[in-house]
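Sending over a structure as structure tokens; questions will come in a sec.
All protein chains but one are shown at their positions in the complex.
Moving on, here comes subunit A:
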Amino acid sequence: MSDQKSTIAYVRSEILEQQPAPRGQVGASKWVRENLFSGWFNTILTLVSLYLVFNLLQALVPWAFGGVWTADSLQDCRTILNERYGNTHHACWAVINERWNQIVYGTFFPSSEYWRTHVAFVLLILAILPVLFDALPRKMMWITVAYPFVMVWLIWGGSLWGPLSVAVGFGIAYFAASVAARYLGSGLIALVSVVAALVWWMILGPIVVSALNDTVPLLALREIQSRELGGFVISVIIGVSGIALSLPLGIILALGRQSDLPLVKMICVGFIEFLRGVPLITLLFTASLLLNYFLPPDTEFDLTLRVIVMVTLFSSAYMAEVIRGGLAALPKGQYEAADALGLDYWKAQRLVIMPQALKISIPGIVNTFIGLFKDTTLVFFIGIFDMLAAAQAIRANSAWNGITWELYIFIGLIFWVCCFSMSRYSQWLERKLRTDHR
């Protein structure tokens, strides 16, 4: 065909060169036209947005990036700004630089012991990594298992015997369970192991620990009281403990709420609805003001521990509802298939139901975690010295009286980084676990 020359006058005799697409249909100009100026309404929207963004950046960028990073006080900082720009419309980031220790560790944490929080933080990351990414060697899980005990030892100090004895209690529970499994039926195993562990924790353990502490105090660190903790450290401690404890508790509550046993169901529903119905702040006030009424007379109960308990209970109620949603979303056939395979209740839950239900509820679970971590700011109101309290103390100090933005922006940024990375991780995990081929 192409070789033939046309003999008709009005038909072109040779083939035209291939032309590039019209300029409006390719590259940046096409993108701009379609995404920013595709109609009069969109054009107005774009122009208004551009104007707003431009104004915002024009105000913020010089303020933030022209800031002063080293100064001893606000007065000092303003003097430097006046020399440099002739005005004081710039940030005084120096406050973060100068009060870094107070914001991160709190006011009362002894500075000679800062290294302990650093070690605990590094170990925390090492302990979390194998939970987050299953491509890492499974042996790293041992760090995760050991971490709670090491963390308590590193942060609160004392000898290693105390945390070790708690760990031994778990070992005893496991040992008792495996012995009991040889002689007893399934119903009694749990009872035996719990009793064995309690006997160790309540009676034998403390005696052994105090005897060992008197003779060979193993790796004894300087003891640190809970009220000495503060800043970012206390937020992380409360947040991580709450996150680690609220998931198992939430699963148990969700199962209890789905249970066939009316009494168990009633108790779980009452518990969940009560905790979801009141603001966290009232629970925290209860922890700080009322808990002494409910405990036996003359019991001393650490405030940080009380707060961790309350925060855990509060978010476990939300967690239970999230997981209940996941359980409800599973097709009934899955339950019936597990029954048909002859699995008992716990095996069916462990092998068939929970893996699927938890997968469905990942976004909700991580949202609850994020909520919990953000809620750790509320401990400020019951007198725990977290970052907000540090900010307040710095603002009340004569050297930095009058500073607002730099502190709150910095604290907000810390929370933002933590929470945003959590939500990104959950999206990644969701994509990874997606097994349907859509």
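Assume a contact is a pair of C-beta atoms (placed from the backbone, for glycine too) under 8 Å apart; a residue touches a chain by one contact, two chains touch by 3 or more; residues count from 1.
In this section, contacts and distances are computed from a predicted model.
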Query: For the complex's missing chain, which UniProt name, "Serine palmitoyltransferase", "Probable sugar-binding periplasmic protein", "Glutamate/glutamine/aspartate/asparagine ABC transport system permease" or "Tetrathionate reductase subunit C"?
result: "Glutamate/glutamine/aspartate/asparagine ABC transport system permease"
Touching the absent chain when the full complex is considered, from A:Met141, A:Val278 or A:Leu341: A:Val278
Message: For the chain left out of this view, which of A:Glu14, A:Asp134 or A:Asp260 touches it?
response: A:Asp260
Field: Residue among A:Val26, A:Met141, A:Ile203 or A:Leu290 touching the omitted chain
entry: A:Leu290
Interface residues of subunit A (partner: the chain not displayed): 34-36, 38, 42, 45-46, 49-50, 52-53, 185, 187-188, 260-264, 267, 273-274, 276-282, 285-286, 289-290, 292-297, 370, 374-375, 377-378, 380-381, 388, 404-405, 408, 411-412, 415-416, 419-420, 423
